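A single protein chain has been omitted from the complex, and every remaining protein chain is retained in its original position.
To keep things simple, chains are lettered A, B and C as they appear, and every chain counts its residues starting from 1.
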């Protein structure tokens, strides 16, 4: 009777391994979520320790609808963080999660440029796969890393044209993703991006300058992830024409926004 | 330089299994503790969850000095208790403990009666073994259970003369350990006891009536287990002749007291 | 088995509501369970005109707690009446509308509007709002201001008035007595504790607003004490809140003297937390053969 489009479940961990020193990939058995999810959506992960109350919002990185699984790629925080506790879970153990949450990226058959920075890279992977699977189309992917040993680089190469920037210049263009975009004069009819806020602000400028649509996934500290607590709101550029509201919830109306909608 | 007679360590769990529905036995690798410990002493167990701050004091049940191991037999509490979390640990995992703590039972070659009630039974086991090993002497052991399925009954039988009471009369004498002692007219030159407070009060009366020494191990909620917080104090019958103090710490001067010393 | 309680003459089918601001307007969690299962629904804070709230980040986690500085973002009473109230009216439960204001007249205005609404069952006066006339000091920490705001709102309110006390006071019993004598029909105890968290790596506060209100299990034992002390001296019912994560936490409040409890922060961890608390209270009553929840109110051994 109360069928939510969000599934709360104790998901079995199928696989859990390190991708780099402090990034891990976890495959979870989550049949309902895998059926419903689209790239850009996220799940809430709950830490078993009852003293850690808030959810950890983590983007869905891969969706294996056939086997009813999703993967999450996440950064393991320092001492006493929730992600550190999560990182210790072994395959066969279970994790409480809720999802899929948020809106996800709108997909079109336009030529797409996917821009990911740091831990914003994993959600772009689901998107690039989806675009490839639906439209048979390779995307331009621009991945920004701190230095060598950046995660998922090889995964992306399978079905995309990949460009890389590193802060230290160890591989690809030295500098930011914007530097890489400019260095190679990369162009596309639509931009998707996820990464740190300064990067997203640059994407906004770029999108306006080039007059193309850009969908960005925003980060925020969240209380609930489902729209009740208003922890995660961001200013709209203009009040919503229907409700008159001038702030939107990243967890519910987002995390993906067309850059012109939000004041970032 | 700062060699404490108490060892704080992350002890490896060698074996961990259920003895009854809610009682478990855990063998821990704790070489220093096993060397130093005597029956009646206890260890502090610390729950990994940082929100559960206080130690769980648990008596040492068996001491395997040769292999550097100790066993603990403990009752698993209900929802959200620390012992429930501890009960989920698997062999190979580690547990922070501190011990040995407290004074332990004074051992003599007098004919001994060991009285254990409920979860007070495990510490009596270490004592009965010690008496047997040192003096080659079987003890009279009176074990009080709620009903059938009481733990360690068979272990005790190997080197003791065992009498049992059950509240429901399912095995042994129906009633308390005192009822069993009276029913069989059990006598000894010295009594040792551990169990719920009403039982210990009865032991006190018995010891006074029979004019024998009785050493009882007292329970208390503890803050530190090492004598700093004064959570666990109990009234002396008389102020200490030297210090003039009229309360003693169960964790440090106890947990074992001659019944006449303390106001129970 | 009876779980019914009565607060200011209105029946609740069980003693469980949700805490203001942790349940939105009810819509979101109605995806997870039937709101009609609740004794009452409590809305987020509603002010007369829209409030923007504080800058983000607005939430932080601490050991056993959560600090929030939402700052009462809300679209104002008009929007509430059009968009949220009709939705709640569709459920068979009581509706408590939490109200806030920056000045006494603002409180009075919103109370007046809501009083006209059939579907509103109670007003809950949040006295932790920053009192702009007094430089931001909350109404709930100043005896004189507390009196004034209650008396003025009470004068216009046609609904039973629940006063939600702030715990950031030396003597909460006294504040409760003031509320009672100014005409409060019930008390909500308590709002959040003023707190802060600093990120030592960036050396800055985690909340943009620097400080915020602490909720969750960390504060539960302090609130148990406050409810216990207050219930012994006031004659109006208490709705207790602060870290109710389970039925047992709720029973603690009831034994201490609360007539009902609210589930707040717990919903962030488990969307069906409020429903689960109701089930666990029922299990407790079953296990201990309690056939009327009212037999537990204030029944902690003295």
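Operating definition for what follows: contacts are C-beta pairs under 8 Å (C-beta built on N, C-alpha and C of every residue); 3 or more make two chains touch, one makes a residue touch a chain.
In this text the structure is predicted, and so the values were computed from the model without any measurement.
In the complete complex, the hidden chain is touched by one of C:189, C:234, C:251 or C:293, namely C:251. Annotation: of C:70, C:169 or C:293, C:169 touches the absent chain (contact as defined above). Shown as candidates are C:147, C:197 or C:294; the residue that touches the absent chain is C:197.
Between the chain not shown and the residues A:12, A:50 or A:138, the one that touches is A:50. For subunit C, the residues in touch with the chain missing from this view are 62-65, 67, 141, 168-171, 193-198, 200, 202-205, 210-211, 214, 217-222, 224-225, 228, 243, 248, 251-252, 255-256, 284, 296, 299-301.
Interface residues of subunit B facing the missing partner chain: 1-2, 4-6, 8, 46, 50-55, 82, 96, 98, 220-224, 226-234, 243-247, 252.
In the full complex, subunit A contacts the hidden chain through residues 50-51, 79-80.
The definition used in the following text is that only the chains that are shown with their structure count from here on.
If you sketch which chains touch which, every chain touches every other chain without exception. When each chain is reduced to the average of its Cα atoms, A sits farthest from subunit B.
No other two chains have as many C-beta pairs in contact as A-C.
A straight line joining the Cα centres of subunit A and subunit C is 35 Å long.
Centroids of subunit A and subunit B (each the mean of its C-alpha atoms) stand 55 Å apart. Touching of two or more other chains is recorded for residues 63-64 of subunit C.
Counting partner chains per residue, subunit B has residues 50-51, 80 touching two or more of them.
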